[in-house]
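The full complex has more chains than appear here; those shown keep their coordinates.
To keep things simple, chains are lettered A, B and C as they appear, and every chain counts its residues starting from 1.
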Amino acid sequence: MEILTPMETTALLLSLRVAGVAIALGLPLAVLAAWVLGRYSFPGKTLFDGLVHLPLVLPPVVTGYILLVTMGTKGVVGGWLYQTFGIKLIFTAEGASLAVAVTSFPLMVRAIRLSVEAIDGGLEAAARTLGAGPVDRFFTILLPLMAPGLLSGAIVAFAAAMGEFGAVITFVSNIPGKTQTLPLAIYAATQEPGGDAVAARLAAISFTVALLALMLSEFLANRVRRLIGQV
Amino acid sequence: QDVLVLAAASTKNAVEKLATQFKAKTGATVTSSFAASSALAKQIENGAPADIFISADLDWMDYLQQRNLIKTDSRVNLLGNELVVVVPKGSTLKPDLSKGGKLAEQLGDGRLATGDPSNVPVGKYAKAALEKLDQWAAVEPKLARADSVRAALVLVSRGEVPVGIVYRTDAAIDPGVEVAAAFPPDSYPPITYPAALVASSKTAAAASFLDYMKSPDGMAVWKEFGFVPAPKAP
Amino acid sequence: MLDLQIRQSLGAFTLDIAFTAEERGVTALFGRSGSGKTSVINAIAGLTRPDEGHIRVGDTVFFDSARHVDVPVEKRRIGYVFQDSRLFPHMTVRSNLEYGLRRVPAAERRIAFGPVVDLLGLGHLLDRRPRGLSGGERQRIAFGRALLAQPRLLLMDEPMASLDAARKAEIMPYIERLRDEMNIPIVMVSHALDEVVRLATTMVLIAEGRVRGSGPVGTVMGRLDLSAVTGAQDAGAVLDLTVETHIPEDGLSVLAFDGGRLTVPQIDRPPGSAVRLHIHARDVIVALQPLAGVSLRNALTATVIELAEAGPSSADVRLAVGGSFLIARITRAAVRELGLMPGREVVALVKGVAFEPHSGGAVSDRHGRVVDV
């Protein structure tokens, strides 16, 4: 028996790509948001924090629907993107990335923010006396020291991205080879007679991928911790 | 040019088989995306580059038609289905579908699984049928409202509920359940799967795939998966 | 001119500090634990913000509440050796050391990497990370890091508390060079009077958030009533002298002041240089006439000015030697036996090895003031 059918391989690879792109795009923004939330006070901070968490609070289908309305080719943003750059997100893998990026964003921010808050302010004070301005300090002190949280946030977001269903199917539908990620394939399998076995196998694959990602992240986290002198 | 079909999830196997056959015949590739009818309709509304929409009920097709998002002249009532009562395999329960019958009592402290009557098509039909049979009021508090036919079916086949109301097509593909009774055809509005070309579709092959699905060859495939021809408009 | 006047509430503690000091030189903040020393230098660095007041160094205004000036820490270019070392845990020792250095334009780099590393004995640690370093190692790195940032003003909070005597002896001359050759003003906190006396030009005594006395080290140290604050063990006086001649064959130098001559271990300064000596009260012996056949090198004619109790059995004798003062701590039994009283002419004897030489930079600030609160 082959382990994966071509369709399943496609779904797996697509999931990896979609999740990968989502994390890669979301991470810098998440770091920025976490930094701002973790280190500064400003009016409207709680509202901003609330907006960051919104995708977590809403059922994913609703998030997907909001994306559909705003980022579809008829939507405000999506329409502009389409008219101006010819970028089309709906029904594309890029759109799937956007959907999982949005739903996993709060998870990244939370993890990274925790790391930012745990960093000893005394070190930043020391860097200031050594002439480092805010951006400089951000890159030379905060960013390296938040690396474990960043990794943790990335991995949890990656796992969530691998499992995201509602937002994806609602925004970019369920097109094999284009937008049918593993969770959608699992869903599709449950719609078929005797599909449970297939669904179970796909779920096992998901789990294996997540396990590998976790192993990688543990390994990296240990290295990072050694690098930043925590071990 | 590929044809993209957005179809209600319950039509998945049949549509895929039709697509394979169509490709063998014409060489044209048909891709399909299966999800809830509501999601698909909204995707079309928001610019999804689809060619054909197959809805599980009339409401969402009407929704698109009101907004001029489908080619009205291409709209057809493609299929029909039947509403049946299923029980877990081996169950001896004989659902009482008589007018004013005791279905609710038969449930005991169990529940009746079906789609959510507020929004899942199968639930709407079930509600209509039970109302017609004067059993709705008794059964309603005992509903387990699933978000799809399949989810309702799982509850039955796992034995978590003694009774479910689903389409015959779904009942046919789940070995864990058996059809214990069918609702009288006049107890609920005809179950209709409408199909249409999407307004923005520019693919010539789309029309011919729609035609193929309506053709006798196509109907044979539908039948194979338990669907029945669309009921005549009342 | 270092000009500081600040008022700041820290929880229940209130800081109300004002002093001025020569810009060139070392200002020592001296006081008991919890008196507010760290709080003062935090304000100078800009890490905390006084409620009101001003902080100026020469022409530069770092903070002035009246004029709404508050230069950000990173623009002040004030080096700070923290009481806890605050090394960056994710960087090697080398990167820690270079952190400030790299942020200074090459043209303004006067303190070079190599010599600092050598001075501080950090060569073998450069590729390590802070974790696992010993307390003294961390402190030396913190010192080097602050230095290499080419500060315009250097703050040091007990920089040598965790250093052994030998390492201290190596570092002190270097701080002197910073002070004298590089003209970097330094404000330091220290509990060790020998460090303060050797390095400081101005001394600021702090108690309970207020200045108890400030001024040139010699003036502050020579006041008997402050010795309770500075710690009984370390009472003593400070003399400013000029190098007269060297006796290379004995490794000695002869220093002169208006009260006479002192022979001390050789000082590496040309004749004519200004030099300061801290003479511990317990190193001064009082005799009624000059002695012979004894290892004491230095005999100065002196007049008893004042007597004060220093402990249950001891007394501090303030002696005028020319225009300067010395303090001798002797037993009260000796006071009685020798019949010491104000006005009495005596000989003050000091061992030649008792000196810790302290050179330069001191003459100019003799006009400093003493503030009583």
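Structural remarks
Definition applied: a contact is a pair of C-beta atoms (placed from the backbone, for glycine too) under 8 Å apart; a residue touches a chain by one contact, two chains touch by 3 or more.
The structure displayed is predicted, hence computed values, not measured ones.
Although the view holds one copy of each protein chain type, the assembly as a whole is A x2, B x1, C x2.
Here is the rule we use: only the chains that are shown with their structure count from here on.
Viewed as a network of touching protein chains, the structure reduces to a simple linear path. Of all chains, the one whose CA centroid is most distant from that of subunit B is C.
The most central chain, judged by C-alpha centres against the centre of all protein C-alpha atoms, is A.
Averaging C-alpha coordinates per chain places the centre of subunit A 57 Å away from that of subunit C. We define each chain's centre as the mean of its Cα atoms; on that basis subunit B and subunit C are separated by 91 Å.
One simple way to say how far apart two chains are is to compare their mean CA positions; for subunit A and subunit B this gives 35 Å. Within subunit A, not a single residue touches two or more of the remaining chains. Those residues of subunit C that touch subunit A in the shared complex are 45-47, 72-74, 76-80, 82, 84, 86, 88-90, 99-100, 103-104, 129-131, 145-146, 149.
By the touch criterion stated above, subunit A contacts subunit C in their complex at residues 120, 122-123, 125-133, 136, 140-141, 144-145, 227-231.
Chain contact summary for the complex, subunit A toward subunit B: residues 61, 64-65, 68-69, 72-75, 78, 88, 90-91, 169-170, 173-180, 188, 190-194.
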